[in-house]
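Every protein chain except one is present and positioned as in the full complex.
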Amino acid sequence: MNIGNLPFIVAALLVVLGLYTFLFKRNLIKLVIGITLIETGVNLFLVTLGYRTGGISPIYTFAPEAQQMVLPTPQALTLTSIVIGLATTALLLSFAVFVHRHYGTLDVRKVKELKG
Amino acid sequence: MSGLSSGFGVWNPIAWALLFVGILVVSFIVRSFGNKGYKRGTGQTKVFLSGNDEPETSNGLHVRGDHLYWGMIDGLSAYYRRVKAWHTGILSDYAAWFVGVLGLVFVILVLAR
Partner (left out) sequence: MTALTLHAPILLVALPLLGAFATPLVGKLGKGARNTLIGLIVLAVAGLAAMLAIDVFGSGGIPTVYELGGGTFTFPLSGGQVPVRILFEVDGMSAFMGLITALIALTGAFFSFSYWKERSGGNLYFSLFLMLIAGVFGMVLTGDMFNFFVFLEITSIAAASMVGFRVWLKQSQEAGFKVMAMYTLSGLFVLLAIGLLYGQYGHLNIAVLARSIQGSLTDMVALGLLLTGLAMKAGAVPMHMWAPDAYGESPAPMSAVLVVNSQASLYGLFRILFTLFGASISTGTVGWILIVLALLTIFVGVTMALIQSDLKRLVAFGAVSQIGYMLLGVGVGMAVIATRPEYGLVAMQGGIFHMINDAACVGLLFFASGVVIRAAGTRDLNQMGGLGHRMKWTSIFFAIGAVALAGVPPFNGFASKFLIYEAAFKLNPFLAVLAVLSSIMLLAVFVKAFQAAFLGPRSNTSAHVSDPSLGMMLPMAALVLVVIVFGLFPGFFVDHIVTPAAKALWLGRDAYINAVLGG
């Protein structure tokens, strides 16, 4: 199936939506969701880079002759990126929990003791 | 080996340090001409505030951190009001500046290409 440039458009849309969420939402948890959206967009972009129409998974053992394979490197990159994203999201959410415990709010506009 | 040349200027810290030591020696010689009548623990060592008594403070400190350069900060108050208002401490603003600079850099780079 030929999907053309659709995945790239979706990736860009996800990044933009994530940025919008990060800039204009006030809840810290929603900010983390925004970051996760950007991350998903970037991951989709990476994995799309390696996609070849009609390609099979890049395992040489028992691979059919003369069949095109998708590129393995972007998949490795995406996997690494997902793992890193898990760590950053977990860290951000645990900070959000402690911010709520200390400040009694998750409103990003009220968490501003460090200023000036 | 110790010197540094920028091609149009020269900086030699050893020569500078020797000069500094020389000035220090001269200032010590000048100092030795001074009045030797100083005595610890007498009225001489008291703070002189136009003849008034030294005002009481809670822990003996008069000049605190923020007292220094208040004149300069006051003179630049128009600048400082703006720059303090700019440092809001809100995460969304941090990110907004990042996105703004990103956009500006894109425009400049694409135009300059």
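We just call them A and B in the order they show up, numbering each chain from 1.
FYI, contacts are C-beta pairs under 8 Å (C-beta built on N, C-alpha and C of every residue); 3 or more make two chains touch, one makes a residue touch a chain.
Everything numeric here is computed off the predicted structure, so don't read it as measured data.
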{"item": "Contact set of the excluded chain (shown chains only)", "value": "A, B"}
{"item": "Listed residues B:I23, B:L49, B:L68 or B:A85, member touching the removed chain", "value": "B:L68"}
{"item": "Chain B residues touching the omitted chain (full complex)", "value": "1-9, 11, 13-14, 16-17, 20, 59-66, 68-69, 72-73, 76, 79-80, 83-84, 87, 89, 91, 93-95, 97-98, 100-102, 105-106, 108-110, 112-113"}
{"item": "Residue numbers in chain A that touch the chain omitted from display", "value": "15, 22, 28, 31-32, 35, 38-39, 42, 45-46, 49, 73-74, 77, 80-81, 84, 87-88, 91-92, 95-96, 98-99, 101-103, 111-114, 116"}
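To be clear about the criterion, only the chains that are shown with their structure count from here on.
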{"item": "Chain A contact footprint on chain B (complex, rising order)", "value": "84, 87-92, 95-96, 99"}
{"item": "Chain B contact footprint on chain A (complex, rising order)", "value": "19, 22-24, 26, 31, 108-109, 111-116"}
